[in-house]
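Missing here is one protein chain; the remaining ones are kept as they sit in the complex.
Each chain carries a letter (A and B) given by its place in the written order, and its residues are counted from 1.
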Amino acid sequence: MPEPILRAERLGRSFGGLAAVQDLSFAVEEGEIFAIIGPNGAGKTTTLDLLSGLLEPSSGRVYLAGVDVTRLPTYRRCHMGLGRAFQVVQPFPEMTVEENLMVGALFGERGTPAAEAERRVESALERTGLGHLRDAPVEDLNLLQEKRLEIARALATDPKVLLLDEVMAGLRPGEARQAVELVRGVRDSGVTVVFIEHVMPVVRDLADRVLVMDHGRELARGTYAEVTADERVVRAYLGEPEPEGA
Amino acid sequence: MRRRGLWLDLLAAAVFVGLLAGLPAALRAAYGQASVSYLALGIRAVGLAVLALSWDLVARTGQLSLAHAAFYGAGAYAAAVLLKLTGAPLWLGVPLAGAVAAVLALGLGAATLRLYGIYFAIATLAFAEVLKTVVKSLPFAVAGGSVGTNLPPLFRPVFVAGEMERWEVAFLRNRGYFLVYLGLLALAVLVSVLVQRSRLRYAFTAVRTNEAVAGVMGVDPARTKLVAFVISSVIVGMLGAIEAHRFGSVNPDATFSVHTTVLALVTPIFGGLYTTVGPILAALVLSGVEETLKRTLADGYLVAYGVVLVVSVLFMPRGLVGLLRGLVRRERARRAAAAPRAEALGGRDA
Partner (left out) sequence: MDLTLLPQALVSGVLASGLYALVAVGLALAIGVIGIVNFAHGEFFMVGAFLAYQLFVSFGFDPLLSILFVAPVLFVIGAAIYSSTIRFVLKAPELNQMLLTFGIGIVLQNLALMVWGGDPRSIGGVPYRAMGIQLGGVSVGLVPLGSFVVSVLLVGALYWVLARTPLGRAMRAVAQNRVGAGLVGLEVNRVYLVAFGLSALLAGIGGVMIAVIQSPTPTVGLAYTLKAFAIVVLAGLGNIRGIVSAAIVVALAESLVATLVPNGDALRNAVFFALILGTLVYRSWRRP
């Protein structure tokens, strides 16, 4: 059985007296698309923060490709292949799209020569369909373009695993379809994807496996069909009603 | 692409510095004895440019440092103490000043890594105030207590009767200092250009925008911030040492005066942050403005100076550089709109 590329072991995080995440354990296999869903406040973003190193766990461990990264800072995990795209995009100001990607391309791995970085930027631009916008100042991008930029920035670091946080938020159905294609393309290019999502049809279309969280704990896991049939999940929540035309 | 930019920048910088190097001679030819005071103004302007550029370097990583006066003063005192306690050659004080400032910056920078925004600013300010008092409390034999100590000048031109006029002594001395200051500015410009045209620029901007996002892209925020802090402190420390020689003395209240910090941060904001040109342009303009106001308004010229600052923020929010860039952009858009094109949308910028 190959080592899972990303593994959480009894992960826990408390703020003051409040446990945002408790006793969470799961493993993500290489090459799969893994979804984390749950009602608001379930601890999904906290989990991503714990995985990427933006938060230190109160208990438990994180393993990246079998290596214990629990004590490693974010930038070291990036060097080891963990990428992260944020829900609210913060592009680097006064720079073009291409320059925004250069950051990740240059620093995503230690000691990357400029030529190699430029190649990575090209690849990321291509995979996210942003080639024609490479010289555009980031202030000029619309929402979907910004989301593509966010994913492209993460891709530029040449990750093995990509963590996505509610990429679909705010997108119209047509745009959401494009985003789904984009994520699928990313996985097909060899990147494992872990994503948080509220829009259920997207989860249905993309996810190989789903983890349902509620109140910081695991509520259910399985395929989309399995978890949506689970009474406990239905009771806890079932996210957005299907948007028309999805 | 980046390569060409780097060499162009370096060329421009070399031309700029070269032109300025010819300034003393030009002033002397044009103004004779009056050139002494003009040159003194030039020295102040270049000194301000070094101060401003070094502060901007740190600001590029998002660190709002109010400790600038501390490194300036530390450098000045390093040179002073070195001379007071040892028989070391004069010029040794300058690199030593840089080293001392670097060590202090490393310590302060490391301690304040987790402080941000105004918290960081106040912490660095607090450090500066504490350092001032520490220096004041050092044994009198070491640093002169609250009275301070003297330093010999760096240049002692000799008056040769018959070959030169009396005022030329002062001129030669000022010229010497001007060229030294210019050398330091050249160094600061070199550092700034190298930062702007290398991967450091990406690291600095990323850290300034958002440390979490920067980390996720593989940038080490702590190291980035420390690098900026130390480099900046070396430059301003050396400036402090050179100025101490020029003023002839150091004393805690004047040398560690918060006024230095204020100038260091006001100037780049006026000129345009996170650029090489901005702080330098602002230093030249502000020095000129201040001097002009002083000559035309005498008493109360500083009131007008304050008004200039206020007005500049209201009408030039991106500084002088931002203003110039805006003008260029508007000109380009105007030209593009004037070119025959169906349904040009009123010439507005895309």
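Please note the rule applied: a residue touches a chain if its C-beta (ideal position, glycine included) is under 8 Å from a C-beta of that chain, and two chains touch if they have at least 3 such contacts.
Keep in mind that what you see is a predicted model, and the values were worked out from it rather than measured.
Participant: So which of the visible chains would the left-out chain be touching?
Facilitator: Touched by the chain not displayed, across the whole complex: B.
Participant: With the full complex in mind, choose from B:Y38, B:F127, B:F178 or B:F229 the residue touching the hidden chain.
Facilitator: B:F127
Participant: Can you work out which residue in B:L190, B:A212 or B:V258 touches the chain that's missing from view?
Facilitator: Reading the full complex, the residue touching the unseen chain is B:V258.
Participant: Identify the residues of subunit B touching the omitted chain, counting contacts across the whole complex.
Facilitator: So the residues of subunit B touching the unseen chain are 59, 64, 111-115, 117-119, 122-123, 125-127, 129-130, 132-134, 136-137, 146, 258, 262, 265-266, 269-270, 273, 299-300, 302-303, 305-310, 312-314, 317.
FYI, only the chains that are shown with their structure count from here on.
Participant: Can you work out the whole-Å distance between the CA centroids of subunit A and subunit B?
Facilitator: Once rounded, the distance between the two centres reads 43 Å.
Participant: Please output the residues of subunit A touching subunit B within their complex, sorted ascending.
Facilitator: 52-54, 73-75, 78-79, 83-84, 86, 90, 92-95, 99, 102-104, 106-109, 114, 140, 153-154, 156-157
Participant: Can you list the subunit B residues touching subunit A in their complex?
Facilitator: Spelled out, the residues of subunit B in touch with subunit A are 2, 199, 202-203, 205-206, 209-210, 212-221, 274, 350.
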